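Every protein chain but one is kept in place in this view of the complex.
Up next, chain A:
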Amino acid sequence: MVRGPAQRQIRPARVYQTVTTLMDHRVKPRLAIQQPVWYKVVESIPPSEILTRPFPPQHRQPNPRARKASRLFQPQKLVYKEDELRKKFYTDHPWELARPRMIIEMDGKDALRCDWSKGLRQPGMPLSGECVVQRQMYLMENIPGITEDVAYDQVRKEFYKLRQEEEIERRIAQEEARMVGAYFGQTFQQVGMQLEDQQFERWKRWATREIEKIQGEQTAAYTSFDASEGGADAADLDVDSLREDLESTANIPPA
């Protein structure tokens, strides 16, 4: 049996011709092959597939200086005018890409509900970079004499204003909510600092234990000798340095 994605099959498309031949054969006249149920259907609705190479839809202007045709039968890249505008906007505002965005369409007619002459806010569409691009496109196409940069500048400022409004609305809503008793948990930064503090505390406990251990060893060593030699030996230095570390860590004010 033939396998693999590149294997052409000729029988599926020629099923009607095959059965016609079977029915009309004269090899054994008494053997009557019944007309299949689909026979008339396939006869009236023939399959469309033709394995000829089509000339693909053209999306670019042909290069007049090209000496010979290149990739003549391959699909071409789809390029739209908005692509450049989109690229410019998101290069200038990379954090706009970090905002969550809904890409599911309801019935495919979402774009028809937008009227970009009205401004950046459109029904059923949250404010995003796409609004800027579409509005800029609208201005460039409908205002005579406006350049791309001027349109971008104008729409960009509208966008900033709306974003600022959103920010203020959110802040005031938060304040109102706090006023009537709502409380929000810790911020991410606070949670991070808390975790960090926990680790510091753990280290402090461990360091204290280590100091006590070293001091105990030292004490045991001193008791086994009659008189100490005096002066700071290596163990003393260790304890001192650890203690200094500990004190300096403890002096760090909590954030």
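Here are some notes:
Criterion: contacts are C-beta pairs under 8 Å (C-beta built on N, C-alpha and C of every residue); 3 or more make two chains touch, one makes a residue touch a chain; residues count from 1.
Keep in mind that, in the parts below, contacts and distances are computed from a predicted model.
Candidate names were "Mediator of RNA polymerase II transcription subunit 10", "Ribosomal protein S2- flavodoxin-like domain-containing protein", "pyruvate dehydrogenase (acetyl-transferring)" or "Replication protein A subunit", and the UniProt protein name of the unshown chain is "Ribosomal protein S2- flavodoxin-like domain-containing protein".
Within the complete assembly, residues 1-3, 5-19, 21-22, 25, 27-28, 30-38, 40-42, 44-45, 47-51, 53-54, 56-57, 59, 73-78, 104-109, 124 of chain A touch the chain that is not shown.
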